[in-house]
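Below is one structure, written out as structure tokens, with a few remarks after it.
All protein chains but one are shown at their positions in the complex.
Read from first to last, the chains carry the letters A, B and C; within each, the first residue is number 1.
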Amino acid sequence: MAALIALPLIGQGRINIPDLPGLVTLKADFHMHTVFSDGTVWPTVRIDEAVREGLDVISITDHLEFRPYVQSIETLSGIPLSGLSHNIAYEIAKPYANERGIILIRGSEITRAMPPGHFNAIFLTDCDALANKDDYMDAMRAARAQNAFIFWNHPSWTSQQPDTTLWFPEHTMLLQQGFLHGIEVANGSMYCPESHRWCLEKNLTMIGTSDAHAPVAPFAAGRHRTMTLVFARSRTEEAIHEALRERRTAVLFENHIIGDERNLKALFESAVEISVTKTNETTAQITLRNKSDLTFHLRRAGHDPRLTYFRNNTIVPYTIRPQSVQAITVRLNEGIRGGDVNFIVENFLVEPEKGMRYTVRIE
Amino acid sequence: MAALIALPLIGQGRINIPDLPGLVTLKADFHMHTVFSDGTVWPTVRIDEAVREGLDVISITDHLEFRPYVQSIETLSGIPLSGLSHNIAYEIAKPYANERGIILIRGSEITRAMPPGHFNAIFLTDCDALANKDDYMDAMRAARAQNAFIFWNHPSWTSQQPDTTLWFPEHTMLLQQGFLHGIEVANGSMYCPESHRWCLEKNLTMIGTSDAHAPVAPFAAGRHRTMTLVFARSRTEEAIHEALRERRTAVLFENHIIGDERNLKALFESAVEISVTKTNETTAQITLRNKSDLTFHLRRAGHDPRLTYFRNNTIVPYTIRPQSVQAITVRLNEGIRGGDVNFIVENFLVEPEKGMRYTVRIE
Amino acid sequence: MAALIALPLIGQGRINIPDLPGLVTLKADFHMHTVFSDGTVWPTVRIDEAVREGLDVISITDHLEFRPYVQSIETLSGIPLSGLSHNIAYEIAKPYANERGIILIRGSEITRAMPPGHFNAIFLTDCDALANKDDYMDAMRAARAQNAFIFWNHPSWTSQQPDTTLWFPEHTMLLQQGFLHGIEVANGSMYCPESHRWCLEKNLTMIGTSDAHAPVAPFAAGRHRTMTLVFARSRTEEAIHEALRERRTAVLFENHIIGDERNLKALFESAVEISVTKTNETTAQITLRNKSDLTFHLRRAGHDPRLTYFRNNTIVPYTIRPQSVQAITVRLNEGIRGGDVNFIVENFLVEPEKGMRYTVRIE
Partner (left out) sequence: MAALIALPLIGQGRINIPDLPGLVTLKADFHMHTVFSDGTVWPTVRIDEAVREGLDVISITDHLEFRPYVQSIETLSGIPLSGLSHNIAYEIAKPYANERGIILIRGSEITRAMPPGHFNAIFLTDCDALANKDDYMDAMRAARAQNAFIFWNHPSWTSQQPDTTLWFPEHTMLLQQGFLHGIEVANGSMYCPESHRWCLEKNLTMIGTSDAHAPVAPFAAGRHRTMTLVFARSRTEEAIHEALRERRTAVLFENHIIGDERNLKALFESAVEISVTKTNETTAQITLRNKSDLTFHLRRAGHDPRLTYFRNNTIVPYTIRPQSVQAITVRLNEGIRGGDVNFIVENFLVEPEKGMRYTVRIE
């Protein structure tokens, strides 16, 4: 009943990621568990962790069909608990979240064998309406009746897809009938390139989540949990829902940003201020001012050979560090006056294994 | 239902503290909470944390009289839970602890206003026998009937003793009637010098605990939770109980060891191998080989002025670092052949504000 | 002829220490060596290190009488080098310092056996005028003829004062004749309480220096070299000289500030913004806003017992962390309306082993 353990950490805290023009960039994690399914923490802990990491919005998404800890209390005590509402984690955490400025979104995980696997339904109004359904489509329909945003969780989870990551006919059906709005492109320490590809092809929203079950320990400097960046019109639940529907997201995973070209280009241009100056007849200088806590790894892309600039190094990429200014010297050979300086931002993935191409024009 | 968050920590892990002759040194934490009182974690988390920090033995000591989270479930669900057994955290965690080699001791916190305040009863066989007692002495008697080891928690907790740390007549009565066997000398980030003094005067066992309510985050290199070192005949529950009864403990708190002279001297001599060599007629060298992960801060104490050795620095003490060898050069002036090299180990507290005195004899 | 070694450090950089009213706080190190005496680096390295640590002013003070590396070149090459000017390190480093905004002050170390020991003379115009003097007083006179500021180095250096730190008649003579203006209170990892006492008694300036011989490695977060804080009217060499003459300095040594009460009180009040509010009839709140990177360790001092506030802990002091806001709750008992809240800032040493006393009045 006394003191907390002091936490001797280095550099932990919020990561600075810029807003896009007319939009705010919100840090979101839409997948995590508590003691009311198979997570090991009380719901308020998820709010404390979000505050510590500087998240804006989370959803607690306990399994509807798998509540081993509630079951364990029931078994040991003989007190019947199967009727315990699936809204309880939300109800416990909501006032605590409000006091701390965290947007908490009501959600549940619909948990089935593959196909179709696991799905999170968020922006629910009543989780219980989805529970106790033999047919997963009944749970889906109950979610959609509440106007839920539904995404497929960890398609490449080896417990369900040990060897390959397949898209099943069930997923086609869910998509066609409007029950599928997004896919987890990254879940915890897993990146799923198939999810990335499917989102691009099928116009689905890219989601990144922690899927935390244990307590989330503080991160060392420069590290962060896997999360979704939501580019919303405002910091409200409604605006977040709208942004997810409009696919204005990107995924932060390790030191990578994963998404589509439209969102990644906007994020890059908001994070890095670029200016070009001619230092003399044969030299120009491109100044990159990185106003964010993101790191950018550049690689020179195909270009007019009369322009020369930084050399590619296959092991150590050309790096723009957080909150730094860096100058690229470009030489204009053979009398040319300008040209396109092309490079790839290798850790901004616009497709699986494909970094974002960017051009700075020298005139 | 998927991956844990990777934990990017520096130097975290077990702290090496030597065994005493004929005894093993066990790392113990006898005070912590779970969702079954006012802690925020499922009981198994306390085992995981113990494994990570290299503890040997813990006790989960949920409050008998204060179960806000159980209450919260009851209130929100309408399911009556007041009858939930106080043994439940132990029953959930015990098999998990056994699999991982952690000794889990059944305990409860008897939680009253001051006087007499809060007490932990450990080595219980049935926590429920202590519950629902209007008179705290009925709880005490139920604990003693189970041969519990009982200690007073955080006497200097400002919520109960805001200005002074008093010993009340109730404590005299408990002591005289055999209901009080130890006191917390340190609880979380609080050290209580009064507790230290009382243990010495009244022959009580010194206890150090985390009193963890939130998840215990991994520690940075060289840091640790407040804990009790138990010098036991073997690594068994019975031997731990016997060691506590025999006051064979010391408290690890920040970089200090707190205890009585007998235990601290034995620990120092087990940790540091000392040898003396005469390098010539007027010089001797004392070699200190620190085989432990403890740090020792030395200060020169009163001595024959014809011996000269390291100079005291009131800001930066003379330091023996973990796992290191250090040599102290001693000069023998005015023709003497030897003498007593006296020093204080400042961070080995044998009384409040009094470090342990130690002598190395040069012959 | 190619790339520097990348430096993978955590948190290294400038320490923020506030200006005093009407004065700027400059970070100074007036004692260090290069290859032109017994240091192991080229003079420009001292400038690079100063830039990295955020120093404002340094003095390279190579020994006039001890140039082992120059000697070594002479011996190995046969080229006579004894005539090499003692101004050379300054001349090499000065343009480099100017380009980087570091104030470099010309200085030399007068290097004799004890008594009187070693002295630094700074603000010289020609180091050579002090060299090749058999009588140290001739060197002193040459320094004073250049209006040098002269301070005694490391009086407690065990190579010269192995057992005790004595003030010799020679020092009395130097002081009386105006050849002694300051003393090193801290040198590298040595704090000398005798120096501290002498400066107070004899109105001498307190100096802290690194006395670096080897390269100064980057510091980990929150660490720094031993340095002098100079409270100067402006960031110029003249103003620094004037501040030293007027004893407007303090010494930063480990986590301590060492000085006299006048300077330390001004520094504390510039670093910490204090406000008092009455929260109700029986409670006041003192808010301490630490705008600096300094840490303050407080201990409650003697006070009216009807006021109660934070409790002293003999192991872990009450701590105001860098760049933080902390509130002290004060209770007003027995109907009093206010009173003096007295505390000691333990790591602000106004005398050896004596922290600075401070009072916040509640009205």
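In this section, a residue touches a chain if its C-beta (ideal position, glycine included) is under 8 Å from a C-beta of that chain, and two chains touch if they have at least 3 such contacts.
Keep in mind that what you see is a predicted model, and the values were worked out from it rather than measured.
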Sole residue of C:Phe30, C:Phe123, C:Trp157 or C:Trp198 that reaches the chain not shown, by the stated touch rule: C:Trp157
Residue, one of A:Thr75, A:Asn98, A:Asn132 or A:Thr158, that touches the chain absent here: A:Thr158
Touch with the omitted chain, as defined above, among C:Asn98, C:Ser189 or C:Asn203: C:Ser189
Interface with the unshown chain - residue positions in subunit C: 1-10, 35, 38, 40-42, 44-45, 48, 63, 66, 69, 72-73, 76-77, 79-81, 83-85, 88, 91-92, 109, 111, 118, 153-154, 157, 159, 187-190, 210-220, 223, 225
Where the unshown chain meets subunit A, residue by residue: 156, 158, 162-163, 189-191, 193, 253-254, 256, 308, 311, 313-316, 331, 349, 352-353
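Operating definition for what follows: only the chains that are shown with their structure count from here on.
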Farthest chain (mean CA position) relative to subunit B: A
Cα-centroid distance, subunit B relative to subunit C, in whole angstrom: 39
For subunit A paired with subunit B, centre-to-centre distance based on mean C-alpha positions, whole Å: 43
Centre-to-centre distance between subunit C and subunit A (centres being mean Cα positions), rounded to whole Å: 49
Sites on subunit C at which at least two other chains make contact: none
